[in-house]
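Just one protein chain is left out here, and the rest sit where they should.
Each chain gets a letter, A, B and C, in the order it is written, and its residues are counted from 1.
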Amino acid sequence: MREPVGHYVPHTDAEIDAMLAALGLSTVDELFAAVPQALRLAGGLDLPPGLSEPDVLARLEELAARNQVSGRDLVCFAGAGAYDHEVPAVTRSLAGRAEFVTAYTPYQAEVAQGVLQALFEFQTMVARLAGVGVANASLYDGASATVEAVNLATSSSGRPSVWISQGVHPHWRQVVTTFAAGEGRDVVEIPLEDGLTAWPDARNGVGAVVAAYPNYLGCLEDLARARRVADDAGAPLVVAFDPVAAGLLRSPGSWGADVVVGEGQAFGTTLNFGGPYLGLFACTEEHVRRLPGRLVGQTVDTEGRTSYVTTLRTREQDIRRERASSNVCTNQTLMAVTAAIQLGWLGTSGLNEVALRCARGARYCRQALLAIEGVEPLVSAPVLREFAIRAPVEGEVLVERLAEEGFLAGVPLGPGLEASGCDGGLLVAVTERRTRDEIDAFAAAFEKAVR
Amino acid sequence: MREPVGHYVPHTDAEIDAMLAALGLSTVDELFAAVPQALRLAGGLDLPPGLSEPDVLARLEELAARNQVSGRDLVCFAGAGAYDHEVPAVTRSLAGRAEFVTAYTPYQAEVAQGVLQALFEFQTMVARLAGVGVANASLYDGASATVEAVNLATSSSGRPSVWISQGVHPHWRQVVTTFAAGEGRDVVEIPLEDGLTAWPDARNGVGAVVAAYPNYLGCLEDLARARRVADDAGAPLVVAFDPVAAGLLRSPGSWGADVVVGEGQAFGTTLNFGGPYLGLFACTEEHVRRLPGRLVGQTVDTEGRTSYVTTLRTREQDIRRERASSNVCTNQTLMAVTAAIQLGWLGTSGLNEVALRCARGARYCRQALLAIEGVEPLVSAPVLREFAIRAPVEGEVLVERLAEEGFLAGVPLGPGLEASGCDGGLLVAVTERRTRDEIDAFAAAFEKAVR
Amino acid sequence: MGGDTKGFAADAAGGRASSAPLMGRESEPTLFELSQPGRRAWSLRTTGVPEWTPEELVPRAHLRAEPVEVAEVSERDLVAHFTRLSHRQYAVDVGAYPLGSCTMKYNPKLCDAVAGLPGLTGAHPAAPASLVPGWLELLVALEEALCEVTGMAAATLQPAAGAAGELTGLMLMRAWHEAGDGSRRRRVIIPDSAHGTNPASVALGGYEVTTVASDARGCVDVTALEAVLDETVAGIMLTNPNTLGLFEEDIASIAAAVHEVGGLLYYDGANLNAILGVARPGDMGFDIVHMNLHKTFATPHGGGEPGAGPVAVSERLAPFLPGPRPVRQPGRGGDGDGGERFGWEMPTRSIGRVHSWHGNAVVLARAYAYILANGGDGLRRVADAAVLNANWLRQRLRGSYDIPYDRPNMHELVVSAANLKRRSGVKALDVAKRLLEEGFHSPTVYFPLTVEEALMIEPTETESPQTLEALAHALEVIAAEALGDDPGPAKEAPRTTPVSRVDEARAARQLVPTWDARP
Partner (left out) sequence: MGGDTKGFAADAAGGRASSAPLMGRESEPTLFELSQPGRRAWSLRTTGVPEWTPEELVPRAHLRAEPVEVAEVSERDLVAHFTRLSHRQYAVDVGAYPLGSCTMKYNPKLCDAVAGLPGLTGAHPAAPASLVPGWLELLVALEEALCEVTGMAAATLQPAAGAAGELTGLMLMRAWHEAGDGSRRRRVIIPDSAHGTNPASVALGGYEVTTVASDARGCVDVTALEAVLDETVAGIMLTNPNTLGLFEEDIASIAAAVHEVGGLLYYDGANLNAILGVARPGDMGFDIVHMNLHKTFATPHGGGEPGAGPVAVSERLAPFLPGPRPVRQPGRGGDGDGGERFGWEMPTRSIGRVHSWHGNAVVLARAYAYILANGGDGLRRVADAAVLNANWLRQRLRGSYDIPYDRPNMHELVVSAANLKRRSGVKALDVAKRLLEEGFHSPTVYFPLTVEEALMIEPTETESPQTLEALAHALEVIAAEALGDDPGPAKEAPRTTPVSRVDEARAARQLVPTWDARP
């Protein structure tokens, strides 16, 4: 027997015939009578015939085998918003439960309490991390969360002009810029000086101020300063934070952020070549009616039992259509559920411990690399778990060379930081998974690579 | 923070103190007051302190990396009761559901309908495969099923003497012999001649006749003959069958077997270095009250709903203790559930197709190997999916040599087949997973290896 | 409390008995209620790195005074909690999910295996192309397949969902016009039956929405359309088949008319399931198409995704696509399959990046595996069965529900409970809730807006005729019940679900968006 055409269609030919007969039709083609003949695709799709499942898996395994990946092939010192954190079997196992994986948006709350409650827990944890009152049920990724934050901030201030620090991830800034075109927004990038944003004196026209904490170079920005800049402009302050670093750092909310966004990949999601990731979005209660995306609220059922339901739905596009606060419909719920599980696994002490171990590893690694002749810190501002260096050899070359030694050395600096003077540098990240032995071996290989 | 002692114990020290206080105790040691001081282990266990979970995983990964395994390192042509069959993601995923994995024996039927119904479905499928009326809910493995079959047969005939064909897996025969000592059973092995059992004329004292179908050398035994031998002796006929081959072959029941046993690993369980596997056990209705192990029956609940429950429990040791039909308590339920899923996946056509593809692959591979100079068939009896050859080089040496070329060439023959003249031979198995290219490459490597 | 044993409060904290519906309908406490100070589940590698204190590592001004309180539970309680929550959740793997416009088809477990391959999941997104040739080849191959399916020339895989694809498409529209005569074009036309994301995206794209009404057939009224077409129109967004499940038969003349005034045609490809291998947006005259891979290409919906919303365009729009794009570099020989090399390339007039990295890569890998498994012929069979199922259901439901546009539909159908409501007071929502009791997820309700008391049913191709029959039967029973003596069951439904009907109004009125916000 051969692979049947359309393996996942259960219908037997006899059933198809019976169903067609019930419709008074004799061929499947007649189902498409409404499609004008001229538009019908003659000869079918020019794609190879279907493969058996094991053949598909073999093909994908073969592609996968050709990548050099963290864990199997490389010890990872790359970060820049995508981190090699511990993902325990328990998180994988729970987040992989079919009920979470194969459900859709909880439109019918009565049969979606599982996802709804997990999201409610997620929202609570994100709001606590961010230090503000509300968090939504996820956005696509850090970049999309930043775009939505800018939208919220400018629509709140009523002014379309945005000041965004070059300490915000270059890709996120690019996405903000891409979409700014639509609303005729004017995005001004504020460069870094020695690792920290060189905020100019605030002008009145500014409608949103966006900073990062720690910033792209790993440096601890002076958010009090950013807050003052925003205050001077009368604009909301958006802070793109690192939710892992938040285990040790003051929360953006405590610095006065109005909107807090971030990338939540670190909480239980593997590197995934960049996606799916998890956009975190939190803000002060004041802005809740402008909140983009889904929001779950606690309520009761007709018998008074605690229940959960998506709420304030009038913000959403299926109700307000073009007047919605955002166009986001489906988001990254499974990653949010994953993050809730992973945060439950970490708990209060684990979150703190991961941040601490990252910081310790980064300190140790930084010391080891800076001990190498010719390797210098790129900036002098204080850092936490990620740091930028300059070596006698360009970042990109270092990455290629060290890959041969089994290390992903970091992320080369340059594009998007033109005015911040980082060209040729390398951004190195250390997570709690890096051991002293790995760091020592990395430093030894690094020493050879810079020669 | 360090790894806590006893990671899976949730109690905080404060809780332990509170609980001790409630018991009027002040130290944990006092809980063990009943253990005489002289028997207390001074200094604790001489085992290293606990490791963190990722450290444990790293240690196991390191051990696992040192094995040469089917799929990752070797193309598998070894069988002998342990086969490299397709295990699709869907089987792994369903059989891995926590409700199946972390439940116990369905003692409380009302909250165990999931496992019970799956076992009922399993029993039905096994009985159909075997061609007899009843099947139990699993035994440990093929060997234990054979032991239990011998027990059933001799207790039914009332005579402790057993004739067992050397076509039965040598290990299974060894296990039968090991346990025969207990009941003073006399086990006579009947050798093969040119691949088929050379049954002597039946003697009256024989209490059980055991044959295999196909036998260990892959040959199709004449079960009509075995049935006659059993009839002449007035003894039940036990047939150890290959449940995959059963997709093409007449069922043992149709040949007149009273008890049918087998190894069910082929249905969804990976090679697992030999365990856990799945003992299949089926028999005619006549013997149901001597059936070893668990049996699930259909019934109703107080509201008349179809329900399932373990039944005829009076056979079991928790009721009849030393008069039980067997001592088996826990068995291999998860593998039985796995087999039910895998058989559901295969379905009527898939089961047939797998058997057919194995047979085709075996024919193709056998032809290719026999075309090599010096390679000869070991026996001339007809085979299905496994075959024995003799080459100028001993089986054990061939296996070592071909492993270097990336093949697990088969299972060397010898021990347990002394009187059957197989020494130095090699047993080669081909499953539906072996492609023509793999077989061609194997034959090419084989040709080099026999030189 | 008995004995002289100190008790541990069991109701609000810690070890609750199972509250999974397996054991009745008790609610499950939150993680915060389960929390006990000092418990922990985490376990991390032993690193041997020097153990500097927080004070040594973090400048005082930046150091938080108190740890972030998350929750403190054992691994055992964590597992029980989320396992019980999963038991309170309906899903495709549990039963049929005929949620219109959402294409809740079965998601092959094969694709889960693909999504778990360490060689895919372990790749860092900033790794240079030379380290990830397998990923690049996969993305390029997927893009090519999607272009073949849609009849377009090139695509971006970056958008993370359908709505992101829409906005990307509108930015492409804008960039195209700006490169030409864009300044005057401020309007985008949308039919009144459109999905809510369409107008929202148009607004975010900086355009005005011009709504065009449907005609009596449920399709775009071509005359009405022509009346609003002029050179201020940037384009039109359509989905074909439309949200009523009907094929826009006049698509060729619509395309001609829009192109005539210099506008572009945008295809909302959420409904691609219906026309796989039958017809292609490109051949219909569309310029831009987004696809919801999480619908048509069977990547699981994850309780609300992750999805993937690639956007494919015609040749002339290709230079504007977001980037960097994965591309073949055929000239260079080398390390890929068959000696090909792959790299990243920025389209010459790119609108820029629309995702933090390269899109929802692992979702893309799932979709690629699904396409390989189906092949061209299999995809066509998907469309056949999807359309057959929907038509069969329409025919079958005649008599129990109004069918506003009772003509051959494509992959879904919209029925109306308007009649039911008039005669018994039972609304579309009540039907939906009552259906939950019958063990089915409900259809989409109150969408499209053009149909009163709409119930939008999309059976998908993976449900068998037997399941359709059971669904139809349940819907019939509900209608009969309502029209008979007792509309009560529907109005009071659901009663057998983990919770009964939830108070949505109260959720919005007394907003409790976090555990800490409880009154």
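By our rule, a residue touches a chain if its C-beta (ideal position, glycine included) is under 8 Å from a C-beta of that chain, and two chains touch if they have at least 3 such contacts.
As the structure is a computational prediction, the values presented were derived from the model and not from experiment.
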Per the definition of touch given earlier, which of B:Leu280, B:Val411 or B:Val450 contacts the omitted chain?
B:Val411
Given that one chain is not shown, which residue among A:Ala98, A:Ala336 or A:Ala443 touches it?
A:Ala98
Footprint of the hidden chain on chain A, which residues?
3-4, 7-8, 10, 12-15, 18-19, 21-23, 51-55, 58, 88-90, 92-93, 98, 111
If the hidden chain were put back, which residues of chain C would touch it?
1-5, 7-11, 13-26, 36, 39, 43, 74-77, 79-80, 83-84, 87-90, 93-96, 106, 108-109, 373, 392, 395-400, 436-440, 462-474, 476, 496-498
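Following the convention adopted for this analysis, only the chains that are shown with their structure count from here on.
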Taking each chain's centre as the mean position of its Cα atoms, how many Å separate chain B from chain C?
45
Roughly how many whole angstrom separate the Cα centroids of chain A and chain B?
47
Where chain A touches two or more other chains at once, the residues are 53, 57, 86, 88, 93, 97-98, 349, 353, 433
Listing for chain C: what residues touch at least two other chains?
39-40, 43-46, 75, 79, 83, 108, 110, 112-113
